[in-house]
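Just one protein chain is left out here, and the rest sit where they should.
Chain naming follows the written order as A and B, and within any one chain the residues start at number 1.
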Amino acid sequence: MKAFKLHNPSELEAALALLDTPEARAGKTRILAGGQDLLTEMKEHLAEPDALVNLKHIPGLDGIAAGGAGEIVLGALCTLTALEEHADLGKRLPALTQAAASIASAQIRSQGTLGGNLNQRPRCWYYRSEHAPCLKKGGKECYSYGGMSKYNAILGGGPSYIVHPSDLAPALVALGASAELVSKKGARTVALEKYFTLPSESDVTRETVLQPGEILRSVRIPAPKANTRSSYLKFREKGSFDFALASVALALVIDGGTIREARVILGGVAPIPWRAKGAEAALTGQAPNRATFEKAAVEAVRGAEPLAHNAYKVPLTKGLVIRALEELCA
Amino acid sequence: MARIRRMSNTSDPEALSRRRFLRGAGGVAAGGVLVHGMLSAAEPAARAPGASSAGETLEGEIEIELSINGETRKLKCEPRTTLLSALRHRCDPALTGTKEVCDRGNCGACTVHVDGKPALACLLLAADMRGKKLRTIEGLGSPDKLNALQQSFWTHDGQMCGFCTPGFVMAIQACLDKKPKASLDEIKRSCAGNVCRCGTYPAVFEAALAVARGGK
Partner (left out) sequence: MSSQKETGPSWGPRAAHTLLNKDVPRVDGPAKVSGRAVYAHDVRLPGMLFARVLCSPYPVATVEFDLEAAKKLPGVGAALDMGVKSVRWLGQPVAAVAADTPERADDALRALNAKWTPGKWVVTREQSLAEGAPAVGKNGNRGRENSQGDRAETEAAMQGAAGVVEAVYTVPVQHHACLETHGVTVDYRGGDEAKVYASTQSTFAIPEGAARALGLKAESVESIVEYMGGGFGSKFDLGFEGQLACQLSKQAGKPVHLLLTRAAEFTSAGNRAAAHFVMKGAIGADGKLLALLSDIEKGGGVGEGARMPQPYIYEVEKSWTKSVGVLTNTDSSRAMRAPGHPQSSFAMESIVDELAYKAGLDPLEVRKKNLKHEAYQRQLTRVAQEIGWPAHPNKTAPGKAEGRWCTGIGFGVSVWGAGGRAECQVDVRIGRDGSVSSAVGSQDLGTGVRTYVATIVAEELGLPVTAVTARIGSSRLGQANGSGGSTTTASLAPAVKSAAWNARTKFAEHLAQALGTEATNIHFAGGQVEDKKNGKKLAFAQACALLPQEGLSARGEWVKELAGNGIHGAQAAKVRVDPLTGQVEVLKMVCLQDSGLPLNRLTLRSQIAGGMVQALSYGLLEERVIDPDLGIALNANFEDYKIAGSMEIGEIVALIDDDDQREQAIGVAEATCIPGHSAIANAIFNACGARVRDLPLTPDKVLAALGRT
């Protein structure tokens, strides 16, 4: 890693001030939370910040608490293990705790944070290589497009075909979460569904709307409606420790033998957590049975545009949607 | 070490109202927040020793103190020195039981305990570990006085070349510390981030299960 200054502010204001300097805005200062992604980027020289702003000495950023109206507020510095093991969250929002439990390894979860997980950079092996000057690094080309695309996007791709690697993202989008961002200018709230950006619609070098100078401070989840059940099913090539080849986050309201509401968010298949609206429509108002699930699965991948090496993600995602629905509705 | 929640001097009204809410919510367990009967697993952030309210900045050559296996170790390093590098190269005598294998968080060989939790030394900055209770493989036992898990690894042959072994022992020990009667599935999950090339997994599981089941 390149040498850097390590700032350990003890107040949020101080941290925001450090992120507001011209150097910081030019990308020379990075936020250090758990460091489980940042340090890997720095060791590969993909990121060479002159300074790190460590958020871990600032109190009040890591809580799991109740907000108003049964809302749940998660501090961005909550560790993934804290989320995974939270008994009450596990009862009320199983999609969240299942997603947290599926991340990386126990060692990484104990240090990795909610904010870090949402803001992590892509795993695309072209992105992660110093020798592939791709679009995301300010280059001219997406190398996965005509290259080794096994782990890249089948939905929403172009001009970059990364998949967003976060497991918490699809689960939280399924749960209708929003993100609170703060900067020196103030605070703003963004629905998590709008937090992640498609490369075709936004700055291709970013994956989120987080601007230089901003810190993701917390994530709020509205109280789940009555009769809500949720889950997160992650499919890995290496079951022990891997990013998703594809994943499915579900939040269903089932009442009187009918699916009243459905949110189906796919992970591992698009540059953002992918809201499968067609699948949601195919489920809403239907009985939770295999025939319904199969229709939803077909809709989930409608419009998929596989690359040379990832056509398997189409049947895989379909199969996974069916398995996830079967398990959740069992 | 006592954990004290500091009052923020922020004028953020939301933060103020939350604090008021939390204080009024009844008994607060040490390090936790009780909300609607839901006990938070939140842990207050550690304080850097000697930090002022403006915080500290570290750069260049620094000297830090780390608590490792119950001892205080002074060492010279840089802000960019990982805990792994600090253990292996900056501590004197060096603590080389924690192995460097991938340096990217993918293999578990550098597993240590940070305040009782399993973590990868290669993805931690040494300077960030001040004020934490660190434990390495050397701290679990010595050849003449192995702890129960180490002893069980030995008798079940949970090691071949041995290079992955400290990482596996530390990962599984962290699991057993939290859940002494862990199941096979829990044991496997605890070391799912560890890689063994010689293929000792079956013996490792046997060794861990033997301890979890209370035998040897």
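Definition applied: a residue touches a chain if its C-beta (ideal position, glycine included) is under 8 Å from a C-beta of that chain, and two chains touch if they have at least 3 such contacts.
Not measured: the values here are computed from a predicted model.
Participant: Taking the full complex into account, find the residue in A:147, A:176, A:222 or A:278 that is in contact with the omitted chain.
Facilitator: Of all options in A:147, A:176, A:222 or A:278, contact with the hidden chain holds for A:147.
Participant: Quick one: which of A:183, A:205 or A:240 touches the chain that's been left out?
Facilitator: Only one of A:183, A:205 or A:240 touches the chain omitted from view, namely A:240.
Participant: So which bits of chain A touch the chain we can't see?
Facilitator: On the side of chain A, residues 1-3, 45, 123, 125-126, 129-132, 143, 146-148, 150, 235, 237-242, 245, 310-312, 314-316, 318-320, 322-323 touch the unshown chain.
Participant: Across the whole complex, list the residues on chain B that are touched by the chain not included here.
Facilitator: 78, 80-81, 85, 88-89, 93-104, 106-107, 109, 136-138, 140-144, 146, 150-151, 153-155, 157-166, 169, 188-189, 191-203, 205
Everything that follows uses one rule, which is that only the chains that are shown with their structure count from here on.
Participant: Based only on mean CA positions, could you tell me how far chain A sits from chain B in angstrom?
Facilitator: The separation of the two C-alpha centroids amounts to 25 Å.
Participant: Which of the residues in chain A come into contact with chain B in the complex?
Facilitator: Result: residues 1-14, 32, 35-36, 39-40, 42-43, 52, 54, 56-67, 73, 75, 77-78, 81-82, 85-89, 104-108, 110-111, 187, 239-241 of chain A touch chain B.
Participant: Per the contact definition, I'd like the list of chain B residues that touch chain A in the complex.
Facilitator: Within the complex, chain B touches chain A at residues 5-6, 8-10, 12, 15, 18, 21-22, 33, 35-48, 51-60, 78-80, 82, 103-106, 108, 111, 114, 117-120, 122-125, 127-128, 171, 174-175, 189-194.
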